[in-house]
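Note that one protein chain is taken out, while the other chains of the complex remain in position.
Now for chain A:
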Amino acid sequence: MKKIEVIIESVYIKRLLKVFKKHKIGGYTVIKDVEGYGGHGFQTADDVSDVLSNILVFSVCKKELLENMQKDLKKFLETYGGKCIVSDATLL
């Protein structure tokens, strides 16, 4: 099993979930308003609109599903920015 964690700007969440849906990733968790430091400097989580906020989406899926999705996910990140981290996972 693989765990996919994607940090993106909140406005792009629907587009990311479309990629998930296309590759039949049925389950995911969304954590809104995450703070952190990156290429765009410090992103805070107390802003007035979602334009300025980041969001963390994570999911666990089979290795084959991730391999199918990888190309689309890379294209998504090239277009809209963001970070994607993939790691090994064990589901209990």
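General remarks:
To be clear about the criterion, a contact is a pair of C-beta atoms (placed from the backbone, for glycine too) under 8 Å apart; a residue touches a chain by one contact, two chains touch by 3 or more; residues count from 1.
The rule is short, and it goes like this: contacts and distances are computed from a predicted model.
Chain not shown in the complex: UniProt lists it as "Sodium-dependent bicarbonate transport family permease", one of "Type I-A CRISPR-associated protein Cas4/Csa1", "Sodium-dependent bicarbonate transport family permease", "Cysteine-rich domain-containing protein" or "sn-glycerol-3-phosphate-binding periplasmic protein UgpB". In the complete complex, the residue from A:30, A:52 or A:84 that touches the missing chain is A:52.
Against the chain not displayed here, chain A makes contact via residues 9, 11-12, 14, 33, 40-42, 44-52, 79-80.
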